[in-house]
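For this view, one protein chain was removed and the others were kept in their places.
Chain naming follows the written order as A, B and C, and within any one chain the residues start at number 1.
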Amino acid sequence: MPDSRTAMPAVTTIRLVYLARLREAFGRSDEDLALMVPAPNVAAVLAVLRARGGIWAEELAAGRAVRVALNHTVAQADAPLRNGDEVALLPPVTGG
Amino acid sequence: MPDSRTAMPAVTTIRLVYLARLREAFGRSDEDLALMVPAPNVAAVLAVLRARGGIWAEELAAGRAVRVALNHTVAQADAPLRNGDEVALLPPVTGG
Amino acid sequence: MPVRVQTDDFDAGREIATLRGSDARIGAVATFIGTVRDINDGTPVTSMALEHYPGMTEKALMAIVEEARGRFSIMDALVIHRVGALRPTDQIVLVAVTSAHRGDAFDACRFIMDILKTRAPFWKKEVTPAGSRWVDARVADVDAEQRWSTDA
Partner (left out) sequence: MPVRVQTDDFDAGREIATLRGSDARIGAVATFIGTVRDINDGTPVTSMALEHYPGMTEKALMAIVEEARGRFSIMDALVIHRVGALRPTDQIVLVAVTSAHRGDAFDACRFIMDILKTRAPFWKKEVTPAGSRWVDARVADVDAEQRWSTDA
């Protein structure tokens, strides 16, 4: 069994969900994303999406009011991710 | 025509209404009262009633939380009274 | 007539629907219903009699509604207060307020209830196992009314 400290980072596959205005902006409601970084977290997902450029970089730029929900609960940037997690990007809510 | 300054004060007859606990304490729901003072006001009515002594003096003692309504609107002690006015004595209200 | 004093029960849903009508400027409806509890000040209450001062009551309630209209941006308001014999779980009072936005609707509804509690001529007499008693005015209600004068 290899030493975990020197092993290649495992692939973490998460489910991305885009809501409301973001779903329309990105032209999709969801997708699977394979993260190949050690200790993946919410910030890593946002970095991967921003790196796509265009509308992704624009909508997810720092300072934009986008909230992230991890498995249906609002999460901070340092929240760690595991295989099969659902990560949703939420524009400011307007219910009620 | 006599000079009004020297005339006998006219009689002012008002209708008294007692509500809730006061109605029970006084054993009546209403009565007519003839005031024979010049420029009668709410304070004069209370003075007449207190002068009856007993439960009247007790319930209407200074500091007791009794409100007075003159013709269905809460009135202060110096509110002037006219013939036919309705003066109600209200214990603290407990509706709602 | 935005105020009613009645012995009959009321249907809150129907009253709210009537108050709203088809007014599409309304975005918020705040409602309060007061009900009879089976205990008060630690004593079981089996029933109560609600008495009022006919003639003054409607006038006092109207004045409260008008004051709410002056203070808050509201479309309409309704106050229904029951009198007569009531039992635990019975509805006592309904206050409903419509407005464009919820802040004014909530504020006006609460204002009307707070002022009604200290100014509208209603009195409760409770029947308890130890006999009947006139309900004492609550200090908390006076405090609640005070809140609106210091806020003003």
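Details
As a working rule, a residue touches a chain if its C-beta (ideal position, glycine included) is under 8 Å from a C-beta of that chain, and two chains touch if they have at least 3 such contacts.
The model shown is predicted, which means the values in this text are computed figures rather than measured ones.
Taking every chain of the complex into account, the omitted one touches A, C. Screening C:Gly27, C:Pro54 or C:Gly84 for touch with the missing chain picks out C:Gly27. Among C:Val5, C:Leu61 or C:Ala105, only C:Ala105 touches the chain left out of the display. Contact with the omitted chain, checked across A:Ala20, A:Ala39, A:Ile55 or A:Ala77, is made by A:Ala20. Interface with the hidden chain, as seen from chain A, comprises residues 17, 19-21, 65, 69, 72-74, 86, 88, 90-96.
By the touch definition given at the top, chain C reaches the unshown chain through residues 11-14, 16, 20, 22-39, 88-89, 100-103, 105-106, 109-110, 113, 140, 144.
Everything that follows uses one rule, which is that only the chains that are shown with their structure count from here on.
Note on chain placement: the centre of chain A and the centre of chain C lie 50 Å apart, centres being C-alpha means. Spacing of chain B relative to chain C, judged by their CA centroids, is 28 angstrom.
Residue numbers of chain B whose C-beta contacts span two or more other chains: none are found. Across the assembly, chain C contributes no residue that touches 2 or more other chains.
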